[in-house]
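For reference, the structure I am asking about is given below.
With one protein chain withheld, the remaining protein chains of the complex are depicted in position.
For clarity, chains are labelled A, B and C in written order, and residue numbers in each chain start from 1.
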């Protein structure tokens, strides 16, 4: 079933024959794969009412300048999952199904055990919904019980079987990508393999598109969720967007995880959309539908629920002021564990209040936002032009080589394929800057800008920037601060 | 005890003899007045450590550009009040003691009954702390049990006895004013009387000042808390500031209640401070200490606690981005009833998280903020110059005549002295505009600006502006919106 | 003396009891009830028990609508029904609404408390004002029936 992991990857639409052969193998990796029939899946999708279609709902929001709300939610058992999403549905605009961590590593055997033990325990012992194990019928039962579009949210390097089952079952959006669902989520999966597997997923979505079914695709913007400078994730977003477009995907939502500095966060969402348009059209793609998603703070949360509301609401404010098409909502239980329905609903309600109150107000348009937007664009262009050069025009290979050489480098990522040298730190305003650029090819004047900003902070704290400063920043929001100042 | 309520009011320092005679009468209005001895009160105040002095703590915050947190809190019984404030103390920077509504109307007899019934019931049946009834010793016991400065927060048209007792007891800040504690809080108290009574309170503070004790004075900015356009409350703030300065007050905190539109709220705090400096120095005062306080949304709250957090956090954000010296914090119980300690603490924690995360970030400085700041200043100058003209240089009489003629007019106020014709409404961005100017002397081009903004909204809602639109705005935040759009 | 034929005539006294200054809800209630064709004698804020009763007697109102927002409702409303009887106001409807007690409480408990105190309806701040209008008109009609019943067969 695995494509040969040493063969050169090309960024080209997978040939039908290759795809068909691979599909047979994929569907055979777990018994529930046998139920999938593409034609029948297309018919099922075509019958979904428009209000259950992710792409249509995203388009309407984007046209109206609205920001949609989406929670994360996944439990082990089907009936529990139906109950959970049914309860959350009134408080959000689009629904998730978050997949458990065993499925993410294709350990369907462990899932079977987890499901069994959850049944015994009478409560979910798993951190998500094992969709592959529940199979086509289980997933359809879920989709049919709900009134809003449902997306698969996971973190799976090889998500081919999961895609086949959930898309045939009526899910209308699929999160992830060959980089964003590998580097932050896996340890020893080759980038070559995960990119190739995601070409399959994208091609599957492309095939649905060709049959008139528009599936929304969302590369995972936040990566490790921990002090990721905007340009780092933006590069990943654009590469995954290009890889997806090539396979025939037509509806893409680019993501970004809140950094915490309002100006930088607004600039991040603006630059993300503009860079997306810039690179996608420069690569010759057109007729695609583009939108953005803003993730409320993805790093460590404060323990106290009331403090967590502060973090949630700042994220809601930033999403709204930035004009993101969608916001992914955290809960007051974030620091502790998978949230209950009530905690999830509470996060949504606080976010709704904030978005409703801010949504119709003027969007900030000061010089500081313009400066940060420009800075992010220059950083992204510098890195991506190196990636293109490394791949000699082949962005799939270029990406692999960029990670090998540290040209692309994601802070705090567990993957061996990642250099892990680039080190971010906050500046004196809390914006994310690069303390150690590792091997990323940022222009000298941009680096000087980062250095100066960090120096300002170092001066106001009376200490040298160091890894301790970075650790302090990692812990700061949990300790009810943004910047990890010494006490 | 009442100064003759028909005699002309002058804005002049009360003569010592007048003050002394009046004091004797005031202290005689309730038995606990007998315990007050000014000299001894001064000595007590002089012995307070600096960290219990409101003015010092405000100054330090203002110098450092920090925003201090303050809750509201008051219960019927002394030991309960001590316990409440002791518990809240770790979560805030400065403490309140909110006075009950009987005391606010000098109904100390009713307080006695309320205290007795609360003792029986074993829980507070009163909406605040009846400080006069608890007397000097009770109040001192409270002040001594705490480590932070304590302010009297109330809503009392005749707050002379309350001031005598609480200031002698070591409270170091006193909220209110002759306009702001009459028009929103009373029905038939003459403005002439309340202004005169507050001249007494201000003179008392001035006397402490002359003895080396700096008491902080805070006119009550939010007024009715309900859709009050910034210029309306700013005029009251500046007049009360001038009246206080004349009596020898040297430490003034001007207030403003959140309107909901971020740009307008930021502009409101900026213009408030700038206008304060402008008018106070133009009137020849100097050497005073000025700061600002931002009140989180003072109108109707949503019922759901999680939604209330959204409102609280937007207020926290606005306070911080506006650079207010202090923020008064609401609680998730706001819509329901006097909050428990836990609810109060939760509001503080959410606010703290937000303020800590935003406090060190860049302050917005876009053109939109500049435009609103300018607009508010022009509105205030137009109204105040009419007030000065009406008073022929005497702002006390000017104020009374301005209310009589509707030149000053506070929306939704219960006082008969208030015209109640001026009607605010939100524009299409949620900023507060004037729908019916009543008799307020706003310049034509300013009025045209308001009209145009309201017309934008009317167009986007496809209905004419009307009182129904105003009612919809009054209810909007409770219904999780900012603007009361038709559904 | 009101007659049954004149059934569109509804008259109520409205006000905020005690030392309570909350005026916003009062202004909105007055406007909504007025628009619904109810004749409102609005006493505004800070109304004593006797002021309510005086106005009701003077105008022959069908109902007294008491607001208490500031938390002293339990104390301020104490004995109002008894006082009505004392003053000879035997069959006036008594409604009460707002934030009736101190603190966040279960509304059921509050309702029980105030029903016991002799109120006919107890409303939370979340009450739908359309419902209120309907209840009020129904209750007034029913009250009149009780007072001057038509022939039983009707």
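Operating definition for what follows: a contact is a pair of C-beta atoms (placed from the backbone, for glycine too) under 8 Å apart; a residue touches a chain by one contact, two chains touch by 3 or more.
Predicted model only: the values in this text are computed from it and were never measured.
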> If the full complex is used, which shown chains touch the chain that is missing here?
Replying inline: A
>> Using the touch definition from the top, which of A:33, A:71 or A:114 touches the missing chain?
In response: A:114
>> Using the document's definition of touch, tell me which of A:52, A:217 or A:333 contacts the absent chain.
In response: A:333
> Where the complex has a chain not shown, which of A:370, A:421, A:448 or A:471 is the residue touching it?
Replying inline: A:471
> Among the options A:155, A:310, A:323 or A:424, which residue touches the chain absent from this view?
Replying inline: A:155
> Of the residues listed, A:129, A:171 or A:185, which one is in contact with the missing chain?
Replying inline: A:185
> Residues of subunit A in contact with the chain that isn't shown?
Replying inline: 101-102, 104-105, 107, 110, 113-114, 117, 123-127, 155, 184-188, 224, 226, 299-300, 303, 333, 335-340, 343, 412-414, 467, 471, 474
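In the analysis below, only the chains that are shown with their structure count from here on.
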> Chains shared as neighbours by subunit B and subunit C?
Replying inline: none
>> Can you compute the centre-to-centre distance for subunit B and subunit C, using the mean CA position of each chain? Integer Å is fine.
In response: 32
> How many angstrom between the C-alpha centroids of subunit C and subunit A?
Replying inline: 56
